[in-house]
Every structure is written in C-alpha cells, then in structure tokens.
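To keep things clear, I will list the structure first and then write my remarks on it.
Only a single protein chain was left out; the remaining protein chains are all shown in position.
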Amino acid sequence: MLFFNFLIAFMVGGIICVIGQLLMDVGKLTPGHTLVTLVVAGSILDGLGLYDPLIDFAGAGATIPITSFGNALTHGAMAEAEKHGWVGVLTGMFEVTSSGISAAIVFGFLAALIFKPKGKVD
Amino acid sequence: MDPQEYQQLEQQITPPTPYVKNVLKAFLVGGLICTIGQAIMYLYIIFFDFTDKTAGNATTATMVFIAAVLTGLGIYRKLGAFAGAGSAVPVTGFSNAVVSAAIEGRTEGMVLGVGGNIFKLAGSVILFGVGSAFFVALIKLILVTAGVVKW
Amino acid sequence: MVILFTSKPSIIACGVAAGPLEQRSVFYSYFDSVAEDERWGQKSNEQGHSKMIQEACDIVMEKAKIKNLDVDFFLSGDLVNQMTPTNFAARELAISFIGLFSACATSVSSVIVASLLTELGASQYAIAGAASQHNAIERQFRYPINYGFQKPATAQWTVTAAGYALIGKHDPNLPSIVAGTVGKVVDYGEVNPLHMGGAMAPAAYDTITSHLKKRHQKITDYDLIMTGDLGKIGLKILKAMFAQSGEKQEDLEIFRDAGGEFYGEDEKFQAGASGAGCSASVFFSYIEQQLKTGRFKRVLLVATGALLSPLSYQQGETIPCTAHAIEITME
Partner (left out) sequence: MKKFIIFFFVPFFLIGCSNEQIVKVSNNAADGEKREEIENLIRDTKEVYTGTAILAGDELLVAIQVNPWLGYKEQKVEKKLQKEIKEKYPDLHVLVSSDYKMHWESQKLLNEKDSKKLKDEVKKLKDLAKEET
C-alpha cells in the first residue's frame, strides 16, 4: 500500500510541475511569473479549504511544490484570524513561517561562503 | 519587408517549442523530486519522533539543503536546463533561486552582495506568497463575519 | 552610412585570448591563448574579464613587436555595465582610450573608428576589438550562473573571449580594410531576449544590403560574408530574407555566422555562441589568418548587436539591434 502513496506523490507532484511548464511554454511566462502564479494559486486553494485534503491525499506530492508555500502562509494567517479576528489578520502575518524560506536563507548564506559560480556547459 | 512580414518569416524558421517533450520531462522530474520528498518524510516519521504533520518542515528543510549543495556544485543548473518547471516548481527550485543568487553576489561582499541579492529571484515569490496569504485571510474573515462561510 | 577607406588601413596583427570552455570551439586552434581559469586567477569574474582584455592586447603588441607607448589609440568595448572591464584594462594598458558600445557589434565598430583615425593620419597604430566573459555577462543580462532554467533552441551561449586587432597604415602583404558600413538601429519588434538571432537578423540584412548597394556589389563578389552572432537560427532567417529578395539559393552559401559555427554542432550550446567576444575572436583569428593565406580575397564582416538591457526588457521594450560591417581585401 505504501507504494501507492509514493505513486500518488509522484503523480500529483508531477502534475503540478506540468501546470508550471504549461504556464511557461504556452502562457509564455518567465520562471518568476510562473512561480508567483503557483504560490498565489496555493494560497487561494487553501482559502477554499482544498489544499489540506490535497496534502492528505498526495503527501509530499503536495507539500514539496511551491504551491504549498502559499498554503503554509495562508494557513498561518487564517489560523490567527480565526483566533483573534481582525487584528489576527495583521498579527497572523508575523506568525506565519515557512521552513522553506528559513532553510533557503541559511543554506544560501553558507553556500555563498563555499561555492563560486562556474560557467560550465555540462 | 515590414515587421509583420518579418515576424511571419521568423516564426516559420524558428523551431517550435517542444511542448510534449517539455511536459513529459517536467512531469517525470517534478514527480521524482516529490517522490524523494515522500521517502525522506517517511524516514523522518519512522526513525525520529515526527508525525505526518510535523515531518513536513523537516522534509522541506532537507530538500532545500540537498538543492543548495547541488546548486553550489552546478548540478541543479543542469537539472533545470533539462526539466524546466519540473525542477523549478518544487521547493528545491526555490532553494536554487536563493542559493544561486547568494553565490553570485559573493564578490560584492556579504552585506551588499549576498544580502542584497539573495532574494533577487525568490523575493517575488515571498512577496506574493505573503501578500496573497494576507488577502485570502482577510476575505475569508469578511465572509465568515458576514456568515457566508465557516472557518 | 558607407565609408570608403582610400588609404586602405591594414590589420597589422591580431590577438585572441579565450576561456577554458572555448577549447571546444571549432576555432580553438586559431586562438592565441586559452586560459585554464575562467577568472584568469582574479577574485571576480569582472576582474578576470579585464585581465583577459589585457592579455589579448599584450599578444597583439607582442606580435607586432611594439610597446604600449607606440600605440596611439585603444578602441574597445564590452557588455558589462559602463564597460568597466574595458575601462580597467585601458587603465593598465595606458593607451589613449575611447570606450565604444554597440553591444556585440563593437568588434567591427571599433575597427571602423580605428580605420578612420588611421585614414586621418591621427593614428599610426590603433588597437581595436571587443570582449565578453560568460559569467559576468550572463549574470547581468539573465540569471545567476547556477540558476537552473530551460533554454529554448534559440538561446545562445555567451563566449568567454577577447579579440583585438592592430590597425595601421596600408601594407600590401596584409589584409586591408577598404570600406565600412555604420549600421542603423533596426527594431522589428522582437521581445524575447532568448532569441537574439531573430532580433538581430533584420539589422544584419539592412547593413549588408546598404553596403552592397553603395558599393555596387553583388553578394557573389565576396568570398565570404560572415555575420557576428546571429546563431544557427538567426543565420537561417537572414538567408531566408535574402532568398525572398531574389538571391539564388546556391549563392546563399556565401553567408556564414561566427556564433553559429563557434561551438560546432554541440547541442548543449543551443543555437550557438554570442557575446561581443564571439565575433571579435573569430574575425581576428580565423578570418585574419585565412585572408593572410589567401584563401579569402574579399570578405564582408558583419558584427551584429542587440542593444537591450535587462531594465529595458523588464520594462517591456522591444529589442533594438544594429549591425556594422567592414569589407576586407587581400591583394
């Protein structure tokens, strides 16, 4: 049965990437525009209460794509808004965290100390 | 030859975007990255005190770390050139954007170079992520207050 | 605007310095020096870029057996903001210097200016050329080097190379510059910065046709018409434009592109090479040597340049392009 969990993660993750690819190729968006679109989409899906079921269904297939970043932030903001009402929408902004950002900052900083850009073709 | 005629000619000669090939590559690589994520998640659950809920952060951080190393070694660039959105859309692609910008800024010093450039590419993702989180929460709160939906 | 150089200034000597990846170039054997390190042992890519320019100029002077004090003018440009690599190289060379920017067309525009100064009698020796360093340019115009993104088949690879020529008074045993065309800026509305060949082809077409018309020549009067960095696809477009204007299919073989040929058929480089150093390194090594051996008697070198900046692209501007041409003969 575990195999199917992997299969679903593979397929859902793959499909989200395909949506990104179509945005780039057919929609002629830059990578930056594509990622922003997906993040906002993840945020809206969470607002509609659809992203959590997707995570339950697909596991890493839904948490690894960047859409989950929008979901995580929205989740934090909505949780605060639920608790504290109007003030919560604002304070929620300071509560929200994303391990992806923090990790990327730390490792980015460390990598800058170690690596140099190399113009290799292969 | 006027610009319109020229653009027709240009389009005839320019090879078309290989949509199907690109989509397949994105699907396979994107799916594979998520599968690796799933495997790491299970490892965290099985060998450490993590649950489905709490393993997510650890998994993301691990994936980000792996992508940071691959970026430094120049391997993620090759992966990106091959897979397109397949490697850009997963959180590893976010890591790639942050880390590559940080490495690039090194020659301008830690503050102006690394600090000033680290979010050159990823900054918009953070801005729109946080911004849309704010507005979605706000709209939901309004709807809940108006009694249209429940939390 | 076509300029005739009646005194026929000659190319006295040439020097090309290239980066490690350029060992894969089909023109590799014609280059004078190929570095092991893409930064030339310097701390930053930009400093390495500067060092590469110095090295190429030193080679030129060494070949001509002259010193920097003997050179009257240094005419050069690159693609980095405010051309600092060239400026810094000029500081080290200590030669009267004018920085020129025509993007990747600088290799030829600098030779035109040098020829003018020679014709005028103001210059005995002038070093002209251009350079580009992959890392420094990619970083500025596109993404960080280590950022992974998909390149379309039309994308080109910025070369790491510097090509310089010493322009002096006419010498019948050396290739001589008989005419030059300063191109107009042409913009056919291309917006994709990863399709430079498509943006620049109309500029090349415009410059070549103006040159031929003013000189009362046909394309077959040349042994070779070589464009700078249209790339494989850009060259096809240029040929199609000439085919549409009534040139015979077999005559179109006269057109070649330095960028398209630079890395051979290696698909990793997509449509080929680009960058100011691309045309400069090919024109001032391979072409010069072929002229000297007499394989070519009359060539038209057309360096093309896309005059965009990352800012103009982000602001949604189209890509204006230019092309400059020089006609070189060997007696």
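Letters are used for the chains, namely A, B and C, taken in the order the chains are written, and counting of residues starts over at 1 for each.
In this section, a contact is a pair of C-beta atoms (placed from the backbone, for glycine too) under 8 Å apart; a residue touches a chain by one contact, two chains touch by 3 or more.
These figures come from a predicted structure and were not determined experimentally.
In the full complex, the chain left out of view touches A, B. Among the residues B:45, B:73, B:110 or B:139, only B:45 touches the chain that is left out of the figure.
Counting the whole complex, the residues of chain A in touch with the unshown chain are 1, 4-5, 7-8, 11, 52-54, 56-59.
The chain not shown here touches chain B at positions 42, 45-46, 49-57.
Please note the rule applied: only the chains that are shown with their structure count from here on.
Taken as a graph of touching chains, this assembly is fully connected, with contact between every pair of chains. With centres defined as mean CA coordinates, chain C is found 44 Å away from chain A. If each chain is reduced to the centroid of its CA atoms, chain B and chain C end up 37 Å from each other. Averaging C-alpha coordinates per chain places the centre of chain A 7 Å away from that of chain B. Multi-chain contact residues of chain B, defined as those touching 2 or more other chains: 17, 22, 71-72, 74, 78, 83-85, 88, 93, 99-101, 103-104, 121. Shown for chain A are the residues that touch two or more other chains, namely 24, 31, 115, 117-118, 120, 122. Chain C makes touch with chain A in their complex at residues 19, 21, 24, 38, 45, 134-135, 138-139, 144-146, 149-150, 157, 160, 266, 268-269. By the touch criterion given at the top, residues 17, 19, 22-23, 25-35, 37-42, 52, 56-61, 63-65, 68-69, 71-74, 78, 83-86, 88-95, 98-106, 110, 114, 118, 121-122, 124-126, 128-130, 132-134, 136-141, 151 of chain B touch chain A in their complex. Those residues of chain B whose C-beta lies close enough to touch chain C in the complex are 1, 3, 6-7, 9-10, 12-15, 17, 22, 71-72, 74, 76-85, 87-88, 93, 96-97, 99-101, 103-104, 107, 120-121.
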